[in-house]
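A protein chain is absent from this complex, but the other protein chains hold their places.
Letters are used for the chains, namely A and B, taken in the order the chains are written, and counting of residues starts over at 1 for each.
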């Protein structure tokens, strides 16, 4: 089993390392701007870094979930590529947001688009598997036959 | 492997779509009540929608985790049904909380109960598997034999 999902595992470990990097940035920002826990608000520079990390953390479980459903039910290779694009987008988002609220927008839209692609892959993969397992219908084959008839 | 967990995969994808819907509602509310990031506080109407989404996001990883442990170690069918009930409960919660802090309570209790059922299923499933694998004891069979003796 591990052999068939190792590319997903690799992207997952990279994603965890990225989250660790974001968490460290918040710790540095807490020191730099003297915002001690449990406080979560400070100067705008701190707030942006804090919110950037919070937003990345919030989306991390969604990302891991769709990465794996897409990889297991649709295609490991395509999912892993999308996963790498998403992680790159999140890094740009974090850096952009750290500089200005405006700077977060472009990479945020990019990340959202990659997530939608992974959601689309997952939906198609789950639907095809569902029809094959429970309805005994192979939609891919049906489609190919239909195209042959044309 | 995917064939044996496709119902869990389907509930998972639905759950992700629901989270995407909640996130969009927060974006609309940010525009409507003019609360620009990184600010997270605004009029009570905005605060309720923001907290509703934050609460759903916070519980999403717990939900996905128990959905899968329950489905893999106990019963895929029962877990998928509980998963659908939970997602329905979360939708009611989000809508109720958007209207009033009071309106969140009934669906929140319902969601908590469904989560406890999934935790119960997971615990029983893991315990039975654990005894079978590490202690070589089949608790279900032992119980049936004991009942036969009565």
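As a convention for this text, contacts are C-beta pairs under 8 Å (C-beta built on N, C-alpha and C of every residue); 3 or more make two chains touch, one makes a residue touch a chain.
For clarity, every value in this text was computed on a predicted model and none was experimentally measured.
> Over the whole complex, note the residues of chain B touching the chain we left out.
1, 4, 44, 47-48, 50-51, 58, 61-62, 65-66, 69, 72-73, 97, 101, 104, 115, 119, 122-123, 125-126, 129-130, 132-134
> Contact with the hidden chain only, please: which chain A residues?
Listed in rising order, the touching residues are 1-3, 6-7, 9-10, 12-13, 15-17, 19-20, 36-40, 54, 57, 60-61, 64.
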